[in-house]
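Dropping a structure here in C-alpha cells format, bear with me for questions.
For this view, one protein chain was removed and the others were kept in their places.
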Amino acid sequence: MTNHTVTSTFAQRLPKTENMFIPFIMSGDPTPELTIELAYTLQESGADVLELGVPYSDPLADGPTIQQAAARAIEQGMTIQKAIQLIPEMRKRGVHIPIVLFTYCNPVLQYGMETLVKELKKNEADGLLVPDIPLEESEELKQHAEAHGIQLISLVAPNSEERIKRIAEQASGFLYCVSSLGVTGERAEMDPNISSFLEKVKHYSSVPVAVGFGISTNDQVQLMHNYSDGVIVGSKIIKIIEGEQSALLKEDTRDEGLKRVKEQITQLINY
Amino acid sequence: MTNHTVTSTFAQRLPKTENMFIPFIMSGDPTPELTIELAYTLQESGADVLELGVPYSDPLADGPTIQQAAARAIEQGMTIQKAIQLIPEMRKRGVHIPIVLFTYCNPVLQYGMETLVKELKKNEADGLLVPDIPLEESEELKQHAEAHGIQLISLVAPNSEERIKRIAEQASGFLYCVSSLGVTGERAEMDPNISSFLEKVKHYSSVPVAVGFGISTNDQVQLMHNYSDGVIVGSKIIKIIEGEQSALLKEDTRDEGLKRVKEQITQLINY
Amino acid sequence: MSVTYPDAKGRFGDFGGKFVPETLMAPLQEIEAYLTEALQDEEFIAAFQHELKTYGGRPTAFTYANQLTESLGGAQIYLKREDLNHTGAHKLNNAIGQALLAKRMGKTKIIAETGAGQHGVASATVAAKLGLECKVFMGEKDIERQELNVFRMKLLGAEVIPVSSGSKTLKDATNEAIRHWVAHCDDEYYLIGSVVGPHPYPEMVRNFQRVIGDETKTQFDDVKGGLPNRIYACVGGGSNAIGMFYPFLGTGVELVGIEAAGRGIQSPEHAATLTKGTPGIIHGSMTYLLQDEFGQITEPYSISAGLDYPGIGPEHAYLHASKQVRYESITDDEALEAIKTLSRTEGIIPAIESAHAVAQAIKEAETMDPSETIVINVSGRGDKDMSTIMEYFEGSDGLD
Partner (left out) sequence: MSVTYPDAKGRFGDFGGKFVPETLMAPLQEIEAYLTEALQDEEFIAAFQHELKTYGGRPTAFTYANQLTESLGGAQIYLKREDLNHTGAHKLNNAIGQALLAKRMGKTKIIAETGAGQHGVASATVAAKLGLECKVFMGEKDIERQELNVFRMKLLGAEVIPVSSGSKTLKDATNEAIRHWVAHCDDEYYLIGSVVGPHPYPEMVRNFQRVIGDETKTQFDDVKGGLPNRIYACVGGGSNAIGMFYPFLGTGVELVGIEAAGRGIQSPEHAATLTKGTPGIIHGSMTYLLQDEFGQITEPYSISAGLDYPGIGPEHAYLHASKQVRYESITDDEALEAIKTLSRTEGIIPAIESAHAVAQAIKEAETMDPSETIVINVSGRGDKDMSTIMEYFEGSDGLD
C-alpha cells in the first residue's frame, strides 16, 4: 500500500530467529546512563532484540513491577524524547541488536505519529511496540511506520481467537504473543493451553513468534522455547536490575553490578 | 350535678376576695422543710392563697425558672404524694389560707383522680389546678373534685375568645387569667390589651379573677390590681427564694433568709 | 368502624384528646377549622398531591424483594420504598401537607421539633420550598450527636434552637417547641413530625401520611392482585405505620407495628411504649407512655433516634387496645442484623428505624407459606445512620 521509501533495519540487525531472548528495560530506570549500560549488558547476555520502554503515567497493560519502574523513571525526568535519544548512545556503546521502542499510545499521539517514526529511524531504532493500539486502531501508525522502515510490532493474546489470523498475517518484525490473560508481571504458572495457542499463531505468522508476560524462571523459558521462537522478559529483568540497583548506582561497584545482572540473566535463559 | 357530700373549705379559708396575692412555690425546692417555712412566710407577707407546685418532668406551661425549680425538686426526691403530705405540716405551722395543689395532668392520672382529690381533702388542701386540662377535658376531674369539696381552678387566656364565657361560668375557687400568650416566667411588659380581656372575664365570672404569668414587678402588681381581683406570682417568687437559697439552707442563717424573702415580697406586692 | 375515629373531641376510643394549656386551645381550634375546610377544597388537595409528586418524588417505588424472599424460603416480601422520598424518609409527606396548611392559614413561620434531625430537615426543606421561615427545636445532646443534620438544616436556611431543658433530647425539644408556640401562635405554625400531640395533629398527620398505604394498596393490587397477608411498619411516634396501616384497617390484612426494644424489654433501656408503657398524657395527648409510678416521663432508649420517644400516637394506643394492630418489639441487635441482611440481599440500606420492621418481617416470613405475601414499609434510608451503623459493627470488622 504505502511506498517503502526507507528500508527496514530490523531483520538485518536480528542475530537469529529462533530461541530468541527479548528483554525489556525501562528508559531512565535507574538512570539514563545505566539504561545504556544495561542495554549493552543484555546484548552481552544473549539478547536478540531489546525492548526499550518509555515510562508512562498510566500503563494499563503493566503490572506493579513495570508500573513502579515507570514511576521511578518519570521521577528522574525521563520522556519519550529522551528515551529515543538514548538509542544512538546505545549504538555507540556497541548495541547492534534491533531496538524496539515500547510506548503507550498517548505519548505517541502527543509526539505525532509521523514525527515519532521519523525520529526513531533517525536515531537508529528498528521497531515500535504500542500495547494499547489493537489491530483495528493501528492502520495510520502502521502506514507511517512502514513508510519509514520501522517495524510496528503486533500483539496477539490467547483470547484473540478469530483475530489471531488477521493479526498474525500482517505482523512485522516479530509477533508478540501474550502468554495468558492479565498484565505484565511474574506468574507462578503458565497457561496450560499455551501450546495450542502458540501453534495456531505460528501457523499464520510469517515472522518469528515470541512469548511474553509473566516469564520469570528458567523452566518457563525452556518451556516456551519448545513452542515459540523466543521469549520476552520484562518484569523479571526489572527485578534483577532493582536487586543490583545500589551496586549499579555507585561508580566503583557498577561493573560488579552489571556482571551480576549478566550472571542472573544467563541463568534465566540458559538451556 | 354531683352530690356535694363534702363542703368546700376554700371560701372559708380565703382572707379576702380583692387585691389578692397568690404566690406559687415548688414543693421540695430547695427542701421539703423549707417549703413549709416558705409557705408560712408567704402567708405572713400577705398571701391570700398558696399555689403549691408538684414538680413535673415535662412542665409544658412553664418557663425556665419553674422548670429548673421542678428539676431541683425531683432531684430531691419530691413526688406528688410527698407534696400533698406537706400540707398538714403547713397547717400545723400555722398556714390557714387556702392551699391549691398545682400539678400537671399526667401525675394526676397516675395517682388516680378520685384518690387524689380524696387525699387532698384529707390533707387539708382546698383546691387543685391542672394547667394542661382545658375545660373540654376536665369534666371527670371536676366531678370528683366537687364530690370531695376541692375547688378545681380553671384557667382562661387572652385568646380563649368565645370560650371565656363557658370557662368563667363554671369556674370555682378563683379564675386564673393568663396575662398574655406564653409560658410562665417574667415579662418586661404586660399585654396592652389585658384590661379589656380582664373586663370580659370579670363580666362572666362569679368567682374572684386573678392574673398570672409574668408578673414580677411592683408596677405590674399595682396595674393588675386595677383590673382584677388579684395576682398570681410564680417565677418571681422562685427567683427570690433562689436568691436566698444559701442563707435558707443553713440552720443559723435561715431566719434571716426568710426575713429577706418576706421583705422582698412585701416590696413586690406593696401598694 | 375504626375509620370513624377520632371523635369530635379528638379521641380514638380512650386515647387522644387535647391535654394542653388553655392558651393552645385557640391555635388548635384554628388549625382544626382551616384543616377541615382545606380537606374539602379540591385545590388544596391538588396542591398537596402536586408537591408530593413533582417535588417529593411520589409515588414511591414498590419493590419485590426477590433475593430476600428466596433466602428465607417463606412468604413473598414486598418493600414500600419511602426511603426514596426527597430528604430520605416518609417525614416529607407530612411536612409538605402541614406547610401548605400553614401557608393557607397565613402563617409566615413554622416551628418544628426534631430528634435525629429527620423531621427537622424535612421541615426546613418544605419551609425553603414554600418560602416560610423555619425554627427547629433540638435537644443539645442531639445537636452534638447529629452535627451533619444540624448543618443541613442551617444550609436550608432554618434556625436551629438548642434545647437545654430536661434530658436535652427529643421529648424536651417537643416541650420547648410547644412552649415557644404558646407565645407565638399568632404568626407561627407548629409543624409536628408524627401522629402525636393534641388533636387535630394525630388525625391530620395520619391523613397526610395515608398516601403510603393508599399507594401500597394500588401497587400491590397491580402487581399481585388483591391484598397482602401482612404488613409491617416500625413505630416511633407512629406516623409511617399509621400512614401505611390506615387504608388497610378492617380489610383483614394483618397489621404489625414494631417498637424499639433497645437493649431488651427486660432491661430499662428500650422505647417499647405499647409493650411496656402505661396510659397517660404526653405532649397533649392521652396515650401510652414510659413513666414512673408518679407519672414522671422516663427517658426511652433505642439505637435509632427516630424511635427513641417515650410516647406513641394515640391512634396506635387505640388500635392496640382494640386489637386491630399487633405490636411487637425488636432490639438494637436484631435491627442492625436486619440492616445487614437487607443491604446484602436487596441492595437497600434501610434507616435503623425501618430496620426494626424488616427484622420482625424476616422473623415471621420464614414461618409463612410461600404463597403468602407481606409488605414492609421501608420508612427511610440509612444514609443518616451510617456512622451509627459503622460504630456498631466496629468499622467493617464486625460485618462478617
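Letters A, B and C mark the chains as written, and numbering starts fresh at 1 in each.
Operating definition for what follows: a contact is a pair of C-beta atoms (placed from the backbone, for glycine too) under 8 Å apart; a residue touches a chain by one contact, two chains touch by 3 or more.
For clarity, every value in this text was computed on a predicted model and none was experimentally measured.
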item: Among the chains presented, those that the missing one touches; value: A, C
item: Selected from A:E18, A:E33 or A:E161 as touching the chain missing from the view; value: A:E161
item: Chain not shown: contacting residue from C:E176, C:E346 or C:E364; value: C:E346
item: Sole residue of A:L50, A:A69, A:L128 or A:V183 that reaches the chain not shown, by the stated touch rule; value: A:V183
item: Residues of chain A in contact with the chain not shown; value: 56-64, 67, 71, 74, 79-81, 104-111, 131-134, 136-137, 155-161, 163, 167, 178, 181-183
item: Residues of chain C (touch criterion as defined above) contacting the omitted chain; value: 53-57, 60-64, 67, 81, 83-84, 86, 88, 124-129, 131, 147-148, 150-152, 154-157, 339-340, 343-349, 383, 386-387, 389-390, 393, 395-396, 399
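Here is the rule we use: only the chains that are shown with their structure count from here on.
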item: Category of the chain touch graph - line, ring, star, complete, other; value: other
item: Averaged-CA centre spacing for the pair chain C and chain A, given as whole angstrom; value: 67
item: CA centroid of chain A to CA centroid of chain B, Å; value: 98
item: Geometric centre distance via CA averages, chain C-chain B, whole Å; value: 38
item: Touching two or more other chains - residues of chain C; value: none
